[in-house]
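Working notes, beginning with the structure itself.
Missing here: one protein chain of the complex. Every other protein chain is in place.
Take a look at subunit A:
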Amino acid sequence: GAGLIGNVAGAADDLEPNSLEDIRSYNNYYEFGTGKSDPAENAGALDTSNWTIKVGGMVDNPGEYTLDELVGDLTQEERIYRFRCVEAWSMVVPWNGVELADVLNKVGVQSGGNYVAFETVVQPENMPGVRRNVIPFPYKEGLRMDEAMHPLTMLATGIYGEPLANQNGAPIRLVVPWKYGFKSIKSIVSINVVAEQPETTWKDINFREYGFFANVNPNVSHPRWSQATERVIGGGLFSARKDTLLYNGYDEVASLYEGMDPNALY
């Protein structure tokens, strides 16, 4: 793991993080509306008190964990990651949190547990997007076990050393920097270790447009727009587009997908 962490730090050297204001004001969180400013406007209503995460499936220690019980005793990390949305925009976020692998090792993954499935909280009374049914809820995401165990993958609880704002997925969210942003599920209330590839929201809505892997890949277009370049958030009205990097620049994950058709990995 140490070598990989070294690479992470190396990759982070040239990254200039976006301002906290940018990170908190430009979000996709459809439970609070489909506009980019809707989450910042509406997410204040999210109730994050007495938060528990239900851990289940093929694990040794299932149960309802408080935030502190789940991650309080694990090594806290600060990771500056590129964040690339499937909509072809990107920002740089300094996350605080723990490696998902540490959480999974703590709860004990049983053999045959090939995938991890996550779910976002549903609070219809506090979430206008849920009442409007813009997409099916609860929002679901998943990772293959080797992806979940990769040292780059983290469960974040903060940004810039401050607790996550609700619109950023408070109090705890997934961060998988080499995948399109929709994989990095927010406000997690359920973690399940399962044998088969779980349901994932966007793929279930439209499998032609969104895959399970959803690795950042400039060579495979979204059917409705190109993924070759990205708009950089925070650069103003005349900011230049940037070339998108395979795996969002995190080449160390390439070995996870050896032998698979790269065109199937969008």
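Quick notes
FYI, a contact is a pair of C-beta atoms (placed from the backbone, for glycine too) under 8 Å apart; a residue touches a chain by one contact, two chains touch by 3 or more; residues count from 1.
Definition applied: contacts and distances are computed from a predicted model.
Per UniProt, the protein behind the absent chain is "Protein-methionine-sulfoxide reductase heme-binding subunit MsrQ"; the candidates were "Response regulator receiver protein", "Heavy metal translocating P-type ATPase", "Transport permease protein" or "Protein-methionine-sulfoxide reductase heme-binding subunit MsrQ". Residue-level contact of subunit A with the missing chain is found at 18-19, 21-22, 25-26, 30, 34, 36-37, 87, 89, 132-135, 205, 221, 224-226, 229, 231, 233-234, 236-241.
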